[in-house]
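With one protein chain held back, the other chains of the complex are shown just where they sit.
The block that comes next holds subunit A.
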Amino acid sequence: MTNKKPKSVFKQGAISSEFIGESIAKHQTKTSIGAHNIFLGQVRADIIDNKTVSAIEYTAYEDMANVKFHEIREAAFEKFELTCMHIYHSLGMVKAGEICLFVFVSSPRRKVVFKALEYIVEAIKADVPVFGKELFEDDTHQWKVNN
């Protein structure tokens, strides 16, 4: 699985539950897998100064972000015994309640996928240049910061 060229991780708009379901179904042919683990990032309707977040508009430094996603992927395969790994991140508008990040790891054994998933999601939040504009219902906005 190494030495692959970076491919784009980004999808326009929200990630649908149909897409997530189909991704899971596609792995039924890979019978060496004994455990999947999935992280779904969902846009939260935070209330800030009495205003509610209605959506996040995502932008990214796409070239650098895809290189970073690729590095995270390579490091995860190096560290953990993974059979498969998929990452999808939204660009553009994602409404509150919709999914903006889908990380999917698979391995012969369960303990590996718990550790690998946490490692990957934390690395994405720390290292990938993605920016989120939190839009309020009254058309004002603020810029989201990961913590």
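The working rule: a residue touches a chain if its C-beta (ideal position, glycine included) is under 8 Å from a C-beta of that chain, and two chains touch if they have at least 3 such contacts; residues count from 1.
The rule we apply is simple: contacts and distances are computed from a predicted model.
Asks: Can you match the unshown chain of the complex to its UniProt protein name from these: "MoaD/ThiS family protein", "Pyridine nucleotide-disulfide oxidoreductase", "Sulfate adenylyltransferase subunit 2" or "FAD-binding protein"?
Replies: From the listed options "MoaD/ThiS family protein", "Pyridine nucleotide-disulfide oxidoreductase", "Sulfate adenylyltransferase subunit 2" or "FAD-binding protein", the omitted chain resolves to "MoaD/ThiS family protein".
Asks: Tell me which residue among A:I24, A:I47 or A:M64 touches the hidden chain in the full complex.
Replies: Going through A:I24, A:I47 or A:M64 one by one, A:M64 is the residue touching the chain not shown.
Asks: Of the residues A:I20, A:C84 or A:V121, which one touches the chain left out of the display?
Replies: Spelled out, the listed residue whose C-beta touches the missing chain is A:V121.
Asks: In terms of residues, what is the contact footprint of the unshown chain on subunit A?
Replies: Considering the whole complex, subunit A reaches the absent chain at 41, 56, 58-61, 63-65, 67, 89, 100-101, 121, 124-133, 143-146.
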